[in-house]
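What follows is an incomplete set of chains from the complex, kept in their original frame.
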Amino acid sequence: MKGVSDGAPRAIAQGVNGAGALCARMEDMDTIGVVDTMFARYDMGGEALDALKQCPGYGTRFTTIRRTVPGFKDLAVAAKKLIEEDGCRIVVALGMPGKEAVDKVCAHEASTGIMTAQLMTNTPILEVFVHEDESDDPAILASVFKNRSRDHAINAYFMLYEPEKLVARAGQGVRQGFGDAGPLKL
Amino acid sequence: MKGVSDGAPRAIAQGVNGAGALCARMEDMDTIGVVDTMFARYDMGGEALDALKQCPGYGTRFTTIRRTVPGFKDLAVAAKKLIEEDGCRIVVALGMPGKEAVDKVCAHEASTGIMTAQLMTNTPILEVFVHEDESDDPAILASVFKNRSRDHAINAYFMLYEPEKLVARAGQGVRQGFGDAGPLKL
Amino acid sequence: MKGVSDGAPRAIAQGVNGAGALCARMEDMDTIGVVDTMFARYDMGGEALDALKQCPGYGTRFTTIRRTVPGFKDLAVAAKKLIEEDGCRIVVALGMPGKEAVDKVCAHEASTGIMTAQLMTNTPILEVFVHEDESDDPAILASVFKNRSRDHAINAYFMLYEPEKLVARAGQGVRQGFGDAGPLKL
């Protein structure tokens, strides 16, 4: 029956960049998903895609696929569909919680959904949220948008292909967006 | 056994507009679901339906189906049933959280349910909430009800049929109800 | 194996009113479930049952079944069992959150459970909560208990048998317990 979820990935990838994902499967490349929002005030998805293009194996070992949704509460199901319908092995989900109190509650709901989507698919979805009030200075905020989006895209790459890089940095106070905190100073 | 959930969509669509949905299937049209509440103080569902009627392909490529429930905590299961029993490919769920503190908690519960329903069905449910205290001016509040309900109905259309429109607006600070925030100004 | 949940409804309804539910099935009547608590300070379940008895079709088209649990955090699983083991097509779940801060958190947990139970069964469970601090006047509070319990029981009836009544009242600011807020006044 049309439009009814049956849990099975569709035979043919659909929508934006669908052809690319189809190629990826035919050539046995992995696909890394990127999903962002119209609500954010910075092209977070564009940064993530650009960072992935500069990782080793782009275009040979893995390709990317992008979706954009209205707001960050739409990210979770979009990420899950990227995994289950488009075959993504990992997804980077990017959004910007606004300044108001209600935005903080919505961010919590969005995060909970992203958490559940990961558990339902056994696939990591890296949540990249930049809060609009992390800085009053637009230039600083822009750098946070840029750096955090790129850093987590690279984390996605490491998780798939070089997990030992993550183990080597365990407990080192690594951050994304601002500078690293570093390990506890004794 | 009667009334026991078996996970399978019913052979024949039931209830309000059921005949319409049945027709949609027979003619291979998509169905877009709209569910709203008696609790809200504005006919949000009516606006969403009207906006969808003015989208390309209404009556040929897609039709609509409407449900109304008592309050916004009843939206999630109603939306899930629209997807699984009535074959909707996307749902617009509209409600109005009240002014009291307890209403905010209820809104959070309602949102969590809508989030989970999406993940269980791999189908987007666009949550359209207008908080009763977004404006003290009834005229402004009415315009928010109207615009947000219509804007998200159109987003549902775009998500199904023109997803590239969403990608083109990624990170542009797009809003529904009030004016757009626009991208970060540097 | 005895006592292990296997997801299948039991062949024979058990417990309080079990015989009634069994009869309902044999005669192809629907069953509407009512579950309330010992914790509440008003017989909410009794009111709901009485209101349902006065709805058209009671005893011919539908019957009722009642459960009572210790507190409102026990409502969700009891409602789910009414649906999956006793074949209820809809459930009215009634409880009274207390006055303390911890009671508010518990109410949130109870509501989340009721939400999830609905999504797992594709069956509406109408949550009827009366907060002990909605009024300091016992007479007013009693009227809220009575009216809200009855109003939601009738909503359950409408959702099953006359859903068009709900659509007709969409966006009309309908309330249960106190008077209606009415539509936004412009």
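Details
Residue numbering begins at 1 within each chain, and the chains themselves are lettered A, B and C in the order written.
Rule of thumb we're sticking to: contacts are C-beta pairs under 8 Å (C-beta built on N, C-alpha and C of every residue); 3 or more make two chains touch, one makes a residue touch a chain.
Everything numeric here is computed off the predicted structure, so don't read it as measured data.
The complex is a homo-oligomer: every protein chain shares one sequence, and counting across the whole structure file gives 5 copies, of which 3 are shown.
The rule we apply is simple: only the chains that are shown with their structure count from here on.
Listed by label, the chains touching chain A and chain B alike form an empty list.
Chain centres here are means of the Cα atoms, and by that rule the chain farthest away from chain C is A. Here the C-alpha atoms of chain B line up with those of chain C after a rotation of 70°, rounded in steps of 5. Averaged C-alpha coordinates put the centre of chain B at 25 Å from the centre of chain C. If you average the Cα atoms of chain A and of chain C, the two centres end up 41 Å apart.
Contact with two or more other chains is made by no residue of chain C.
Across the complex, chain B is touched by residues 1-5, 7, 15-16, 36-46, 66-70, 73-74, 76-78, 80-81, 84-85, 102, 105-106, 108-110, 112-113, 116-117, 120, 138-139, 141-142, 145 of chain A. Of all residues in chain B, those touching chain A in their complex are 9, 25, 28, 30-31, 83-84, 87-89, 104, 107-108, 111-112, 115-116, 118-127, 131, 152, 155, 159, 163-164, 166-167, 169-176, 181-186.
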